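Please read the structure below before turning to the comments.
For this view, one protein chain was removed and the others were kept in their places.
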Amino acid sequence: MAEMTIAEALRQALREEMRRDPRVFLLGEDIGVPGGFGGAFTVTLGLAEEFGRQRVRDTPISEAAIAGVAIGAALCGMRPVADVQYSDFLFNMMDQLVNQAAKLRYMSAGALAVPMVMRAPVGATARGAQHAQSPEAFFTHVPGLKVVAPATAYDAKGLLKAAIRDDNPVLFFEHKLLYGSKGARSEKGAVSPKGEVPDEEYIVPIGEATVRRAGKDVTIVASLLMLYRALEAAEVLAQEGIEAEVIDPRTLVPFDKERVLHSVKKTGRLVIVEEDNLTNGWGAEVAAWMADEAFVWLDAPIKRVAAPDVPPPFAPILEQHYVPSTARVVDTVRSLFGAY
Amino acid sequence: MAEMTIAEALRQALREEMRRDPRVFLLGEDIGVPGGFGGAFTVTLGLAEEFGRQRVRDTPISEAAIAGVAIGAALCGMRPVADVQYSDFLFNMMDQLVNQAAKLRYMSAGALAVPMVMRAPVGATARGAQHAQSPEAFFTHVPGLKVVAPATAYDAKGLLKAAIRDDNPVLFFEHKLLYGSKGARSEKGAVSPKGEVPDEEYIVPIGEATVRRAGKDVTIVASLLMLYRALEAAEVLAQEGIEAEVIDPRTLVPFDKERVLHSVKKTGRLVIVEEDNLTNGWGAEVAAWMADEAFVWLDAPIKRVAAPDVPPPFAPILEQHYVPSTARVVDTVRSLFGAY
Amino acid sequence: MDQQHTIPPLKKEALLDLYRRMRLARRFEETVNDLYLQGRIPSTLHLAIGQEATAAGALQCLRPGDTVFSTHRPHAHALAHGVSPHAMMAELMAKSTGTCKGKGGSMHIGDFARGFVPAIAIVGGNVPIAAGAALAATLQGSDAVTLCFFGDGAANEGAWHEGVNIAAIWRLPVVFVCENNLYAASTPFQEAFSIAHVADRAVAYGIPGVVVDGNDVLAVHAATSAAVARARSGEGPTLLECLTYRLCGHSRSDPRTYRTQQEEKEWQERDPLPNFVAWLTAGGHFTPEALQAVDQQIEAILADAIAFAEASPSPEPMSLYEDVYA
Partner (left out) sequence: MDQQHTIPPLKKEALLDLYRRMRLARRFEETVNDLYLQGRIPSTLHLAIGQEATAAGALQCLRPGDTVFSTHRPHAHALAHGVSPHAMMAELMAKSTGTCKGKGGSMHIGDFARGFVPAIAIVGGNVPIAAGAALAATLQGSDAVTLCFFGDGAANEGAWHEGVNIAAIWRLPVVFVCENNLYAASTPFQEAFSIAHVADRAVAYGIPGVVVDGNDVLAVHAATSAAVARARSGEGPTLLECLTYRLCGHSRSDPRTYRTQQEEKEWQERDPLPNFVAWLTAGGHFTPEALQAVDQQIEAILADAIAFAEASPSPEPMSLYEDVYA
């Protein structure tokens, strides 16, 4: 067991998989330049030194090519792990992800496989509208993609290894404020949870949610940074006698509906917390499922806590109102226990 | 009053707006070439002849440039109406739409305005996975964009005029099977509703739903092609004594929640029908809202009828199972009246 | 423009093989066009009638293990590469025995086991993917080459630019073959480019750019051979532009009123098939009878392919749910 940050855990996963499987290689902007950053958030630091720049490939600023090259290499037997500096730039490779990576297997009736991983950092960190989005929901709507979003070092490592071994294209979302990146790349307001990571090899299977805190009164579903807000909220609520069950989905596609359903059958109340804009976030889908499948067990309206429907602002004071706070989660849960 | 197809109504809207306002111009692939198609679905046929090729501009196959040029021209006082041949190619201009068009006003605190329209045909017509998507839901998640989806000739004309006059970027979705395109461009299985269009000028305001059929037992929300499936379903259901209220949202952003809420308060049952993949479609958001705001009025689970979570297939026999059918709508509604 | 390497003259069997590939493509497309007009094929078709010399000339240069990327107009490429006409016919007819079990259709024909990637119909979208396939070969220490077709119109897509550049800087073993048929749908080349040739863009990436008569199958073969040899020996990509013309419409019943009958007539005279037949027979390489024997084989294949396709079952409705995830 060693305690480490998420950035370290991700780096370890990459290192172990690259040692294990010669098909695994990395590509992206500024990931392997000697003397460089190791990617925007230090995750790939040191890997070019160990594996060489053939397997840790710096690309031009060409997101469509990053995705396209990953797809092509994956088709032909490699296991690329690509890196997009900020998840906002996924939109520059959207055709490759939505029309190609997700659909080639289907169009070819299974003849093609696209075992690639696209790593993408999400979250608002006072950089304005083009460097702050959490675009998971754009991809949960795309059959053929898997979508992963780990919130702890343990999960980050275990899920990244699972993603690399998966035979499908996986969008792997990481949160800027959870990395624990150090030195020049550290971020103000970072949570940077450190976590225990076993020394022996392990995998966290894609598609399994986990209960981060057990409770009987209300179910809160939250991923990435929002998980920590939800857990804080649960502490506050506990003091008021409300026992929240906090579920971290860890994977958004495939989504572990059963786990949430199981919890809601017990609690009768559901609150979903996500960092991105409310309308048509992935939380909408969770709410829609439960409004169908858990209908008879629901004792209260399903609530969502999310960013309002505005682009991410730059000013920290505005950003604090934009990103859902612990207080908003608390208030929303409370509202389910009064008259409504 | 004249009876016309949606393609004709759209053409008339463009013609009238171009006559009225010299700032309006069109751009896109194959929209004005002499002897050409008038766009993939004949909508712009004849307009280059009237307005010249400066105002009906054929572009290279460069979707990012189509969107970018529209944005830049809009910033500088023009009113571009851009055309993407199939809505699947919106993913090739996704950065321009999501990171630029939608956010420039906000980033600049209102200094910039992007009054542009992006017209995009949706719907599955036996062309396989890259020419069949209905990607409205990708855009309902983007604050700063408006999203319009007319299902009749009257609405197509009135909403396109409203969109052109709107000071915001508008995604304007049209359905391939509703155009009523003729001759070489006609489509098998087309519904091609003709409709009465007034001779005098009118506008259909963005953001107003309309009730296409009144009923007291269940509310069905459906747009574009699915509206016709819903109306057919309502006929069948009426014979069984179930009176469905069918609402055509017409605009997906801003969404006329009040109209749906009003109906659900009366019927206590809600079914949403959309052509795209189920997970995280725009129907998820409608369901999520109602699971929150209409909770106390709901007598049954909220149901959605949508394509399954698979890419669009080519074979017509598979496509028929992919695109929601009238029978699926009927069955789903029925299921709300048994025991559940 | 790069000087073309000299290549050994083609053997007789190779010449006949070129003819066979071209003729098969031509007759297959004429046949499916008829079937389409009779309503026996659904959807739409993008035919490559007139462009067969490029397909055949380029693809004869490859060897097993190489990889081919195609476009929305893939029939001639696929047939020239040896994809089964039976499975193609079945795919066009939306049958479960099709190359994509009816899930792909005309625009996604392929046979990956033969190295022909089921075609990608997003214009330009195949280019960075082809670069990735070429990278895989390099990383695997193989000397396999990737060949990627695209049209003139594709060269204005952003993905095209990104893909060609990354192939160039990494010296990847890929040959980019532009079929410049003077139009992108209805849009004439000169409206979309302010340069004379797509191959002029090679300068932007520091790679060789070559222009050949795409209707001269031997010229295409020679230029592609050189580019393939270059790629295989690790010298990197080539941008090869084949000047050709589609003698048919862009898709289904395109009336082609955006171009003049005069222009069509001029190109009709440059139809690669009769011209190659004339060359083959005039040069005394082959007797007319030898070619007719090929023609007859092809007619038999096509008749058989139709029969096979028509007798094949439609996909099971439940197959809709298969092949989404591994």
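Order of writing sets the labels: A, B and C. Residues in every chain begin at 1.
The rule we apply is simple: contacts are C-beta pairs under 8 Å (C-beta built on N, C-alpha and C of every residue); 3 or more make two chains touch, one makes a residue touch a chain.
Just so we're clear, the structure is a prediction, and the values are computed from it rather than from any experiment.
Pick from C:I169, C:L182 or C:A229: which residue touches the chain that isn't shown?
Spelled out, the listed residue whose C-beta touches the missing chain is C:I169.
Which is it among B:E8, B:D30, B:D95 or B:D155 that touches the chain not included here?
B:D95
Among C:D17, C:E30 or C:D200, choose the residue that contacts the chain missing from this document, as touch is defined above.
Result: among the candidates, C:D200 touches the missing chain.
List the residues of chain A that touch the chain left out of this view.
Counting over the whole complex, chain A touches the hidden chain at residues 29-30, 33-37, 58-65, 88-89, 92, 125-131, 184, 188, 308-311, 313-318, 321-322.
What residues on chain C make contact with the chain left out of this view?
Looking at chain C, the ones touching the missing chain are residues 156-162, 165, 168-169, 191-195, 200-201, 203-207.
Applying the definition given at the start, please give the residues of chain B touching the unseen chain.
Given the touch definition above, chain B has residues 25, 54-55, 57, 59-60, 62-65, 67-78, 80, 95-96, 99-100, 104-113, 115, 143-144, 146, 166-168 touching the missing chain.
By our rule, only the chains that are shown with their structure count from here on.
Would you mind checking which chain's mean C-alpha position lies nearest the centre of all protein C-alpha atoms?
Central chain is B.
If you average the Cα atoms per chain, which one ends up farthest from chain B?
Centre of mass proxy via C-alpha means gives C as farthest from chain B.
So what's the Cα centroid distance for chain A and chain C, whole Å?
Here chain A and chain C have centroids separated by 41 Å.
Provide the C-alpha centroid distance between chain B and chain C, rounded to the nearest whole angstrom.
The mean C-alpha positions of chain B and chain C differ by 36 Å.
Please report how many Å separate the Cα centroid of chain A from that of chain B, as a whole number.
Distance between chain centres: 31 Å.
Give me the residue numbers in chain B that touch at least two other chains, ranges are fine.
Touching at least two other chains: 88-89, 92, 128-130, 308-311, 313.
Mind pulling the residue numbers of chain C that touch at least two other chains?
100, 102-104, 108, 120, 122, 125, 158-159, 324
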